[in-house]
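With one protein chain withheld, the remaining protein chains of the complex are depicted in position.
Let's look at subunit A:
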Amino acid sequence: MVKALELLSNPVELKAALKLKYIRQPLFGPRDAVSPELTRCYQLLKATSRSFAAVIQELHPELRDAVMLFYLVLRALDTVEDDMSIEPQLKISVLRSFAEKLNSTDWSFDGNSPEEKDRIVLVEFPCILHEYHQLRPQYRRVIQDITDKMGNGMAHYILDEQFNLQGVQTVKDYDLYCHYVAGLVGEGLTHLIVEAGFGEPDIDTNPQLYESMGLFLQKTNIIRDYAEDLADGRSFWPREVWSKYAEKLPDLGDVQHRQKGVNCINELVLNALSHVIDIFTYLSSINEQTTFQFCAIPQVMAIATLALVFNNEKVLTENVKIRKGTTCELILKSRTLHGCISIFRHYVRDIKSRVPVHDPNYLKVNIQVARIEQHIEEMYQDKLPEGVKPRETIYYKKAQKRFKQDGKVLPLEQDEEYKFNMALTVLFTIVSAIYFYVK
C-alpha cells in the first residue's frame, strides 16, 4: 500500500513502472532444449538473487550461461567467506584452492552452517561444474582466473589482523579492498564480453576502465550501508577520510556530530565521482544491446543512490534507498548511451546544486562535477561555432559510434510509448462509457 501511494505521488515513475511490467519486451526470449543441470543452475540463481536472475535472463544467449555460471561460482566463494561458523584455517584452505576445484566434476562442500541460506550452491556444486564444463574454454579460463584471484584476496583479508580489527585504513586500501570485492568481477565480466565480441578490446586491455565500473558500484554501496555495516560490527569507510571528522567511526552517527558525518559522506561521494568518466568510456565501448543494458543499469542505479546519500544525514542512522518507481524509470531510460549520460548529468548537477558552501570540499565537488560535464561536452561536441570541426578524440569517436546504435533502440521506446498511450486511451474510454451509462 505504501508502495502504491509512493508511485501515485510520482506519475512519471508510475508510468515507467507500468511500462516496465506490462509493455517492455526482452530482446531475447527464454531458450529451449535445456539440460536438467542448466535448468537447476538457473533455479539456484533465482534462489540466491532474484533481481540479478532477472537481469541475466535478458542477456544475449552467447553470454547468458557464462555470466550465470560466473555469478554462481562467485556466490559459492562468497558463501564460504561469509560464514563465520567455518574454522578460519579450513576457510582459507577452501578459498585458496577454490579455482582448482573448477577442474573437477564432482567436488562439493558441506561445511556451511545449516542457517547459511546460500549453502545449497555449494552442496549442489557438481551441478554447476557440469554446466561450467559445457562452456567454451575461453570462458572457463576467465571464470577460473578471477576465482583464483578473488579466493586469494578473500583469504588475504581473513589473515589481515589490522583490517579485521580496525577496518580500511587509507584511500588506497579502500580502492584495493573494492578491487577485490568488485573490481575483479568487473574484470571477469569484461573479459567475457570482449571474448564474445560484444565490446571493444581496449576495455579489456585498460584495467582502469573495468576497475572503475566495479569500484563505483562498491563504493556507492559502502557509503550507503554505513549504519547497517556498523550494526554488523564491520566498517569499510577509510580511516584516512573519516578520521578528519571524528575520533571513532560510530561517533559520526551521534546527534552532535551529525554535520561532521554529513561532511564525511560528501567527501566519500566526491571520491566515488572520480570513476564516472571511465564509466562513460566503458559504456561507449559496448556494441551489443543486451550487454549494454546489463552494464548500464547498475551504474545508473549507483549514481541515483549517490545523489540520494549526498548531504543526507539519514545515511548515518538508517538504510536509504531509491524509490522503486525511480528504478523503473532508470531501467527504461538507460537503454541508450544518450539516456545514461542524461541520467548521470542530471544527478551530478543535483549533487552540485546541493553541496553546502560551508562543506570543506565545496569547490572540489564543483570542480569534479565540472570535469564530468566537460567530458560529456567532449563526447558530444555539438555546440561548436560554424566552420569548426569536432576534435576526433577517442572519446568522441566511441560515443558517436555508440550513438548510432542508440538509433536502433528509439523505435522500441516509441513503440512502448504508443502502446502505453493506447492502453490509457482505452481505459479512459471504458471508464467514461461506464460513467455515462450509470448516469
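Keep this in mind: a residue touches a chain if its C-beta (ideal position, glycine included) is under 8 Å from a C-beta of that chain, and two chains touch if they have at least 3 such contacts; residues count from 1.
We take it that contacts and distances are computed from a predicted model.
**Student:** Of the options "NADH-ubiquinone oxidoreductase chain 5", "tRNA methyltransferase 10 homolog C", "Light-independent protochlorophyllide reductase subunit N" or "Sterol-4-alpha-carboxylate 3-dehydrogenase ERG26, decarboxylating", which is the UniProt protein name for the chain that has been left out of view?
**Tutor:** In UniProt, the chain that is not shown appears as "Sterol-4-alpha-carboxylate 3-dehydrogenase ERG26, decarboxylating".
**Student:** Any idea which of A:Pro137, A:Gly387 or A:Pro411 touches the chain not displayed?
**Tutor:** In the full complex, the listed residue that touches the missing chain is A:Gly387.
**Student:** For subunit A, which positions touch the chain that isn't shown here?
**Tutor:** 349, 352-353, 357-358, 362-364, 366-367, 369-371, 373-374, 377-378, 381, 383-385, 387-389, 391
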